[in-house]
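With one protein chain withheld, the remaining protein chains of the complex are depicted in position.
Our next item is subunit A:
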Amino acid sequence: MLTKQRGPGGPAPSRYGNEETPVHVHGFLTEKLSLNLDKSVTTSATCGSSVTYGTSAPSESAVGEPGGCEGRRGLPRSLGWPPCSMTQSVVVQVGQCGNQIGCCFWDLALREHAAVNQKGIYDEAISSFFRNVDTRVVGDGGSISKGKICSLKARAVLIDMEEGVVNEILQGPLRDVFDTKQLITDISGSGNNWAVGHRVFGNLYQEQILEKLRKSAEHCDCLQCFFIIHSMGGGTGSGLGTFLLKVLEDEFPEVYRLVTSVYPSGEDDVITSPYNSILAMKELNEHADCVLPIDNQSLFDIISKIDLMVNSGKLGTTIKPKSLVTSSAGASKKRQEKPFDAMNNIVANLLLNLTSSARFEGSLNMDLNEISMNLVPFPQLHYLVSSLTPLYTLADVNIPPRRLDQMFSDAFSKHHQLIQADPKHNLYLACALMVRGNVQISDLRRNIERLKPSLQFVSWNQEGWKTSLCSVPPVGHSYSLLALANNTCVKPTFVELRERFMRLYKKKAHLHHYLQIEGMEESCFTEAVSSLSALIQEYNQLDATKSMPVEDLPRLSIAV
């Protein structure tokens, strides 16, 4: 057991630095926990880890005993059996868009855990996304698996081929959450060229990427899922991001690959975005387990609607500022809101809600592997339309059931979707409802019964609902709902993408930028388009079954 003794006259060391060292982003964790910290420092808390902080007087309580901190708080000393840890996930953020969204995600994740984790103990829920590290240990061996939170590091790998965004992150309030060893950057950027991102930088950085991924996997006890965040229209996110997928599939075949992809909107200012998107789609078709397509237009519409509601004052009640899904209000005031922040926050909320049932307890848990199992009937059809409610809460906290039902209705309204699509007039293959907060099974069932008649499910999956209940609500809300739907309504998005692609491709416009990259030929383009066409065809076949009556299939007859 190491005992760190300070010389006389020095202030007692605090876990987050003293007055001299600046308190960084988990400063708000400190603000919340500062009382606890001070108390424990004076009584020299000893935790499961083998490092002792504070004065030399040893505490009488559990020294070196696992869960000793809990012993003092009145919980049973130890449940006596080896507690298992939960699974962990690693976030890989690629390109400008990916990193900006990722940044919002980590900020939100920290805030959520700060709100839930009052005691500052590094518990299973936090460990799913963060490591607990003793920063004073040089080198790699600083990981602490139990006890008080010392310094949290995100389980993330940040990749960008130009430095601007990543540098900004490293100078911002989240700089301590990331390890410099988790970054891969270059200077020149991919020039909005998928081929540069995928082939040039892919080859150049393959070794490094593998190494960083392996490192982050090693830090995990049981790695369950990779979350990849990127955009489809650019060069790095699109090209290098999808290159990664192949690497992940080869290196970690048993770990899920869940991709959050931002698709280019109609008025995208990147001319080559159709090329980039289609080339990336082929990779997504083949190497991703599950894709959550998002488009900027929908996010923008959501923001506008919220602004309208906030500013018009029509409602006559006030909106709780902390509850805005789009704002980071409530965090340290130093951080200024940047232009895409509001939109990125929505996506960050999506990811948090997706993983909430895996991290926190509830009466009907849903793990990440269940998403793929239930929502992906055929391996190719793994594109899920997401919608999130509520986007804000009104000041009235005692919300009667009618309000709760409204939340369910909203989840099926176009205004809450993160992608432009029309699921109600298309065919559902499967639908998942992930509820957080104080909602009971009867509320869930009642609403499913209520909404079912207006939705069309494919004939062989009429009861295709997957539900989960998580007890912990998100910050600022009493409850929330995330709906994930596998619906043929994604088809128009893909069809339109293909059309934009064909318009460019027929004229061979900008093609030379791609073809001059080694390894790129026209066949790459034609293959990519046929892959997309095959996907569209599968959706078409399912749509064709929409109007057919439900077949009464004969039962197996056996000789009695």
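Definition applied: a residue touches a chain if its C-beta (ideal position, glycine included) is under 8 Å from a C-beta of that chain, and two chains touch if they have at least 3 such contacts; residues count from 1.
In this text, contacts and distances are computed from a predicted model.
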Omitted chain per UniProt, picking from "Large ribosomal subunit protein bL32m", "Proteasome maturation protein", "Tubulin delta chain" or "Alkyl transferase", is "Tubulin delta chain"
Among A:367, A:405 or A:496, contact with the omitted chain is made only by A:367
Touch with the missing chain holds, among A:164, A:379 or A:519, for A:379
The missing chain sits against subunit A at residues 75-76, 79-81, 83-87, 124, 221-222, 224, 360-361, 363-365, 367, 369-370, 372-379, 401, 430, 440-443, 445, 448-449, 452, 459-467, 469, 550-553, 555-558, 560
